[in-house]
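Missing here: one protein chain of the complex. Every other protein chain is in place.
Up next, chain A:
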Amino acid sequence: MSDQLTLTPNIDGADDFYAELLAVHEGLSKEDSDALNARLILVLANQIGNRAILTQALAAAALKPEV
């Protein structure tokens, strides 16, 4: 497995995914949405597992150019 974070398009049906992401938040209070986002991050992070990639993902999300 590669130790490199993918930063090029990688999701099939990008619009469908985005709609699903919005839908799961529908009707939730700000607090509940924040909680859901937090759970989602943890679920996805576990799926990735690879520590090096997680570190790169954190930097990418912080909009910090790679070190």
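Keep in mind that, in the parts below, a contact is a pair of C-beta atoms (placed from the backbone, for glycine too) under 8 Å apart; a residue touches a chain by one contact, two chains touch by 3 or more; residues count from 1.
Basically, contacts and distances are computed from a predicted model.
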| task | Refer to UniProt and select, among "Spermidine/putrescine transport system ATP-binding protein", "Pyruvate dehydrogenase E1 component beta subunit", "Fe-S cluster assembly protein SufD" or "FAD-dependent oxidoreductase", the name of the complex member that is left out. | result | "FAD-dependent oxidoreductase"
| remark: Missing-chain contact among A:Leu7, A:Leu21 or A:Ala35 belongs to A:Ala35
| If the missing chain were put back, which residues of chain A would it touch? | 34-35, 38-39, 41-43, 46
